[in-house]
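Input: one structure, supplied below.
Only a single protein chain was left out; the remaining protein chains are all shown in position.
Note that the chains are named A and B in the order they appear, and that numbering of residues resets to 1 at the start of each chain.
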Amino acid sequence: MAEKLLEVKNLRTEFKRDKTWVTAVNNVSFSIQPGEILGLVGESGCGKSVTSLSVMGLLARNSKISNGEILLNGKDLLKEDKKGMRKIRGREVAMIFQEPMNSLNPCMRIEKQLTEAILLHNNFSKEEAHNRAFEVLKSVGIPEPDMTLKSYPHQLSGGMCQRVMIAMAMSCEPELLIADEPTTALDVTIQAQILELMEEIRAKKNTGILMITHDLGVVAEMCSRVVVMYAGRIVEEAPVHDLFADPKHPYTQGLIGSVPKLGSGVESLPSIPGSVPDLSVMPKGCKFAPRCKYATDICHQQEPELVSINEAGTRKCRCHLLNKSGKEA
Amino acid sequence: MSEPLLSVKNMKKTFQANGGMFSKKKLVHAVNDVSFDIYPGETFSLVGESGCGKSTTGKLIDHLIIPDSGEIWFEGKEISKLTEKEMRSLRSDIQMVFQDPYGSLNPRMKVQDLIGEPLLIHTNMSAGERLKKVHELLGTVGLSPSHGERYPHEFSGGQRQRIGIARALTVQPKLIIADEPVSALDVSIQAQVLNLLQQLQKDFNLTYLFISHDLSVVEMISDRIGVMYLGTIVETAPKKELYANPRHPYTRALLSAVPIPDPDLTKERITLKGDLPSPSNPPSGCLFHTRCPHCTEKCKTQVPTPVEIAPGHIVKCHYPELTE
Partner (left out) sequence: MADKNTTSTINLAAAEELPKAQSKFKEFVKKFMKRKTAVISLAFIVFIILMAIIGPYVVPYDPQAPDYTAMMQGPSAAHIWGTNEYGQDVFSRLMVGTRLSLTCALTATIIGTALGVILGLIAGFYGGIIDSLIMRCCDVLFAFPDILLAIAVVAIIGQGMVNVMIAVAVFTVPSFARIIRSATISVKQAPYVEVARSLGCSNMRILFVHIFPGTIQSMIVNFTMRVGTAILAASSLSFLGFGANVTEPDWGSMLSTGRNYLNTAPHMVLFPGILIFLTVLAFNLLGDGLRDTLDPKMN
């Protein structure tokens, strides 16, 4: 396999709720290669955002990483101190968030915010920083960079703000970009523009992108490989074509089934009954068993392992029934 | 065709946006000359991007805000000029399901009181009868009677939306206005709620006005669809017709922009340039001309009139033949 840009090994993140520690992310491992877009899919509360914050070292005070390694170009980020992390953030890993409007400081002009990020990581003069800011804004397709630099965030539309966020993230040319639901707050036509831009950046700069989303349509369009999370665990990992053509885990099957597909003309959707379990009252055994229509005794008793299911090792799945019948449904 | 249950004619609504202390007050054209009919038993959807006026349209019909001009006919009665008091008796016929399942339930009331509230207002049922009806409805939407004793914060988003639907059903309305009822929910839960809405439509012979930004969801649930852009309906068509043969350039761009969860499907994408114009300063002529790939001089100056190009398929464009 080619060199790995980011490798997360057995990550376990917990946070404190009412004096007890609950596990938000449990034993999560995945890797990203340069120039690859990896999709991290799951519903709200499945731990996908916590995973990304763990990688960035931006977890809230009441949470901790209790186990695992996060290797960026072979360097363990968990062993870095605060100062070291600050150097890495922005320079080597950058992040864009769901709410572009709320992620920008409303009281500062775009220019100030953008040059601040640039000056933090480079020995630029103000002049150089300004030019650089102008350049990156232009590169993310903002029609009048001069005007935009002088504006405040509330004067820009949501799509423009997200472009500015991407420009800010890309200003120091990081090798890894973490995008946490980057288009969820945007309209479809604007979403299409932003997705196109991200694909362009990837192709040009060979940036690895971790795309966190709940939208399977976005995944299908953007990603080359997909990791599906449920209740803090990875339940399936596969190349994007295989995942959509032949989902192995019952949760993935249900998820793909329950999304209405444009132009398919269906009038009714199969749906997954029940709702996501609360982190503090996780079921014993397989976490999906209470909602799974194939669940057997062993599913309720014992939690399955994430195992490779093809020879190349590109597909992994966490299900008991897989080994027995090979394939269900 | 039968008489429409609801008929909206040339409805307009402008809001005043606060300018600065010294600047001129801006007028936001939220809904600009909207007309459509909804027939009994069907699902009519309004689809469009944020700020296109689809939610305002819903609220105008529900009389939560009053239109500046235009008419709203419900069962052969003009309702847009009724006073709040006169409207109150009609409210049992028109009910609304709201987007935000967290905010639309009063956090200080028990679920059974929430669901029973319309009965308290519109009927003379005793407390016992109300409770019986509430329990029945809880069962209808897939919850158990014991859930009635609880408070909304103890429920998940999908369950809260079920409660909102149960509340709308209590007084046996004829029309339900569903304003983005599933957009705050996770996909697996979204499917549950959509299926429930369809089931209820069959069981209770309901008519829906379904408001959404999600074209895939709209395709699943609707019979007819109106596409809105900057406060006007640019295209109205039966579902199959609209998805198979979209004629307005905006509809085409919108449809092509939706990501489809199928990596093997490659499709041509029409990416629109630029942003949505501000509704306080709408473009002259055709509202879409600033982003339209086929824009001509005529589009910049003249407002297009709606053309019926096929039965029930109405397009507001100067050149509907261009997209054939």
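Details
Here is the rule we go by: a contact is a pair of C-beta atoms (placed from the backbone, for glycine too) under 8 Å apart; a residue touches a chain by one contact, two chains touch by 3 or more.
No experiment lies behind these values; they were computed from the predicted model shown.
Checked against the hidden chain, the listed residues B:195, B:236 or B:290 yield one contact partner: B:195. Although one chain is not drawn, the whole complex shows that of B:12, B:26 or B:91 it is B:91 that touches it. For the chain left out of this panel, the touching residue among A:52, A:98 or A:271 is A:271. Note on the undisplayed chain: of the listed residues B:33, B:75, B:117 or B:214, the one touching it is B:117.
Residues of subunit B in touch with the missing chain: 62, 64, 87-89, 91-92, 95-96, 98, 100, 103-108, 117-118, 121-122, 139, 141-144, 147, 150-151, 153-155, 159, 162, 164, 167, 192, 195-196, 198-199.
Assume only the chains that are shown with their structure count from here on.
Mean C-alpha position of subunit A lies 32 Å from that of subunit B. Put simply, subunit A touches subunit B in their complex at residues 43-44, 143, 157, 159-160, 187-193, 195-196, 214-221, 240-241, 244-245, 254-273, 275-276.
By the touch criterion stated above, subunit B contacts subunit A in their complex at residues 49-50, 156, 158-159, 186-192, 194-195, 198, 213, 215-217, 219-220, 240, 243, 253-265, 269, 271-272, 274-276.
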